[in-house]
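The complex appears here without one of its protein chains, the remainder shown in place.
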Amino acid sequence: MNVSLILIILLVGAFVTYFAGDKIASKVALFFSLAALGCSVVLLNHFSAGENISLINAWINQPKISFALNADGLAIAMLLLTVALTPIIIFSSFGNEYKNAKAFYSLILFMAFAMTGTFLAADGLLYYIFWELALIPIYFIALIWGNGDADERRKAVVKFFIYTLAGSLFMLTAFIYLSQKANGSFLIEDLYKVELSSCEQLWIFLAFFLAYAIKIPIIPFHTWQANVYQKAPTVGTMLLSGIMLKMGLYSVIRWQLPIAPLAAKEYLYIFIALGIAGVIYGSIVALKQKDLKKLLAYSSLAHVGLIAAGSYTLTLDGLRGAVLQMIAHGFVVVGLFYAAEVIFRRFETREIAELGGIRTQSPKFTSMFLILVLASVALPGTFNFVGEFTVLYSLSKINIWFAILGGTTIILGAYYMLRMFQHVMLGETNSKTFADVSLNEGISFAVIIAFLLFFGLYPKPITDLITPSLETILNVINKN
Amino acid sequence: MIHIPDFAHATTVQVIFCFLAFITVITAFLTIFSRNPIHSAIYLVICFFSIAGHYLLLNSQFLAIVHIIVYSGAIMILFLFTIMLMNLNEQREVHRPRITRLGAIVSFCLICIVLITIFINSKPIVGEYDSSGEDFQSIKVLGKILLNEYMVPFEFASILLLVAMIGTVLLSKKEKLNK
Amino acid sequence: MDNILNQIGIENYIFLSVVLFCIGIFGVLYRRNAIIVFMSIEIMLNAVNLLFVAFSTYHQDAQGQVFVFFSMAVAAAEVAVGLAILVSIFRNLGSISIDNLKNLKG
Partner (left out) sequence: MEMDTNLALLLVLTPFLGFLINVFFGKSLGKTVSGTIGTVAVAISFVVSLLLFNQITSTGKGIEVTLFDWIQISNLKINLGFLLDQLSVLWLLFVTGIGSLIHLYSISYMHDDENMHKFFAYLNLFVFFMITLVIGSNLLVLFIGWEGVGLCSYLLIGFWHKNQDYNDAAKKAFIMNRIGDLGLLIGMFIIGSMFSTLDYATLKTAIAGASNLNLPLLSLAALCLFIGACGKSAQIPLYTWLPDAMAGPTPVSALIHAATMVTAGIFMVTRLNFVFNLATDVQSVIAIIGAITSLVAATIGLVQNDIKKVLAYSTVSQLGLMFLALGFGAYEVAVFHVITHAFFKACLFLGSGSVIHGLHGEQDMRNMGGLRKAMPITFWTMLISSLAISGVPFFSGFFSKDEILLTAFHHSIPLYVVGSIASIMTAFYMFRLMFLTFFKEFRGTEEQKHHLHESGALITIPLIILAILATFGGLISLPGHSWLNEYLSPLFTKAAGEEHHLGTTEYTLMGVAVLGGLLGILIAYVKYFKQDNVPESDENITGLSKVLYNKYYVDEIYDAIFVRSVNGLSRFFRDYIETGLSTLVFGLGKITNELAFQGKKVQTGSIGLYLFVFVLGLCAIVSYIFLAK
């Protein structure tokens, strides 16, 4: 039994969903995503029992490309994030009607497949293929099922597509160069072993950086983000913000840092500073957003900035905090976007100015939303705090000013989130009626909240899962 | 280096080669320069025949025959038919602007110089060349090679010709307008 | 059997081919009548064929000749199709001057 099983389930699921027809597509998709989740949990058990669940098969001989899936703790953590969020995301869409639902749900599963592949791949080219593969479904999801003016939407989505694709091509170039150096092999172990001069490393690092900075996104490469988040259907936004941007962050840890450690070390300050600039900039821009989803997009920008900064510290704390924060952010951002969707279902608008006074009508929804808001601002006791604390701590060890500047996120974050909460939820009772959460919606929220609170108080299982593999990566980074 | 024939002591073969080469080059030039396409075509036929002569000189009878059949026969007939079909005469052709002609001449000179330079600069062949005496180019041997070693390409060539035939028919069929 | 190249020399064949090839190129560049351009191309093809045969003899290897045979087959097909195209162009434009063929303009 190995991790390819998950990929197979998701891929088969995508096909079956497509052929199941519009009526039951959503349920079929949910079934397969849950099956993937179940299998992942079983695999996790196998993994913790010490079994090898990785897979290496030769695929193409010349150049040497393998179908290699490496399941270490880090990859499994990200795998679990993906397969845990996918059912939630699918389930959250149950309240909506989609045209051509079979294609829609099939694309979701396909995207989950590609993202899982990205997290697991241990071969440069295979990884690249999955990386790009993930872009295709989200392109169609955003383009076809998105909202707003079709022309505007097409513009935003095409921009996103070309932008990310252009960034990735640099990564491909870097991979090809690396494989030349590694005697034609693309395997991650071989790439780790490649001896590069510091100049070469810098170029490789920058090539990777371009790809990841656009995907994550790190300022100033974020311009696609807010528009796409706003225009995409909420499911697409959740996939993008919950999982897809974690691909970039994960890749930083898995590929960029170990392959070009010298460059990472030499320009440490610059990249941390970029991340922190993202934190401050994102927070400030988020303040005055008029659209709920855009505001959340910028808040996401701020959070991933901090995660990126944590990864670039090249310390165990930084990496660990970054991974924890990634997982926490994945859940919380999905929850927040879902809340935006719930509001949209009832009021048909996301303009903050038009909302308000919901709390009196829907206490349950308000409580859940508030918990998510608080998790997003990293209140201690939520999972986000664990990650944020660890990251800030690691930053403070690099330079105390980084911690102070990065720490402004807890002030500015509270400011824009509470401001948003106040204008969206509080105030005089809204003239429009707002039905409280339905059972389906409640379940999605409850799962996310339970996760955040449980691991907020007891993050040890996840920490223990990821720490050994992060240590391995750090060893590679520090081998010189 | 270019071997300059010594006319005084030239062998028959050398004389024939020089003669054929002279005809080839001259007719090729005339093909290009004659105003009337019909004349061009006729010069071209002569050119092809002389090339066939070269083939014979090189003792490749099979190719010489094929060459005469394909080029001097089929292709030239096609050219002639086309020319006559279009009813072209010399007035139709307007000369190109001077700059184009100049460009043509310049690039002609250029490529000549380049090729000849390469030719001169390349390593001269040392010593005489002895034939092994083995028969390698009689029709019989070639036939065997073609139908054994090169059977698949040979068949593909036939398919190519078939396709070309169909394509030609399709292309030259008059399109029915307004339908 | 005496090798013919002992008497003539491969250099002369190369030289001849080069000259023929250059004449072909010159024709292509110089003339605007598409048929003549076509003929020039044929001359170039023949120049190459000639070289093939010469080297085939030089190396005492039949492969060069086989190649020439295929190249002739291709040339035949090419001429057939090409001339058909020319005919249809002539039908549509009333001229076969290559200056009129400007559909490739970007």
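Letters A, B and C mark the chains as written, and numbering starts fresh at 1 in each.
The working rule: a residue touches a chain if its C-beta (ideal position, glycine included) is under 8 Å from a C-beta of that chain, and two chains touch if they have at least 3 such contacts.
Fair warning: this is a prediction, and the values are worked out from it, not measured in the lab.
Which of the displayed chains are touched by the chain that has been omitted?
Counted over the whole complex, the chain not pictured touches A, B, C.
Specify the residue from the set A:Ala150, A:Ile400, A:Ala435 or A:Ala450 that touches the hidden chain.
A:Ile400
Taking the full complex into account, find the residue in A:Ile56, A:Ile284 or A:Val447 that is in contact with the omitted chain.
The one listed residue touching the chain not shown is A:Ile284.
Take the complete complex as the reference. Which residues in chain C touch the chain that isn't displayed?
Residues touching the hidden chain, for chain C, are 25, 28-29, 32, 98-99, 101-106.
List the residues of chain B that touch the chain left out of this view.
Within chain B, the residues that touch the unshown chain are 96, 100, 103-104, 107, 110-111, 114-115, 117-118, 121-122.
State which residues belonging to chain A touch the missing partner chain.
Touch set of chain A with respect to the missing chain: 159, 162-163, 220, 222-224, 226, 281, 284-289, 315-317, 320, 357, 359-360, 363, 367, 374, 379-381, 386, 389-390, 392-394, 396-397, 400, 403-404, 407-408, 410-412, 414-415, 418-419, 422, 426-429, 457-460, 463, 467.
Definition applied: only the chains that are shown with their structure count from here on.
Chains in contact with chain A and with chain B: which ones?
Intersection of chain A and chain B contact lists gives nothing.
Name the two chains that are joined by the greatest number of C-beta pairs in contact.
So the chains sharing the most C-beta contacts are B-C.
How many angstrom lie between the CA centroids of chain B and chain C, rounded to a whole number?
Chain centroid spacing, chain B to chain C, equals 5 Å.
Please compute the C-alpha centroid of chain A, do the same for chain C, then give the distance between them in whole Å.
Chain A and chain C have C-alpha centres separated by 61 Å.
Which residues does chain B have that touch at least 2 chains other than itself?
Answer for chain B, listing residues that touch two or more other chains: there are none.
What residues of chain B sit close enough to touch chain C in their complex?
Per the touch definition, chain B meets chain C at residues 1-3, 11, 13-14, 17, 21, 24-25, 28-29, 31-32, 37, 40-41, 44, 47-48, 51, 54-55, 57-60, 62-63, 66-67, 70-71, 74-75, 78-79, 82-83, 85-86, 88, 92-94, 96, 100-101, 103-105, 107-108, 111-112, 115-116, 119, 124-125, 128-134, 136-137, 141-142, 145-146, 150, 153, 157, 160-161, 163-165, 167-168, 171-172, 174.
State the interface residues of chain C toward chain B in the complex, per the touch definition above.
Going through chain C, the ones touching chain B are 1-16, 18-27, 29-33, 35-36, 38-40, 42-43, 46, 49-50, 53-54, 56-58, 60-62, 65-66, 68-70, 72-81, 83-88, 90-91, 95-97, 99.
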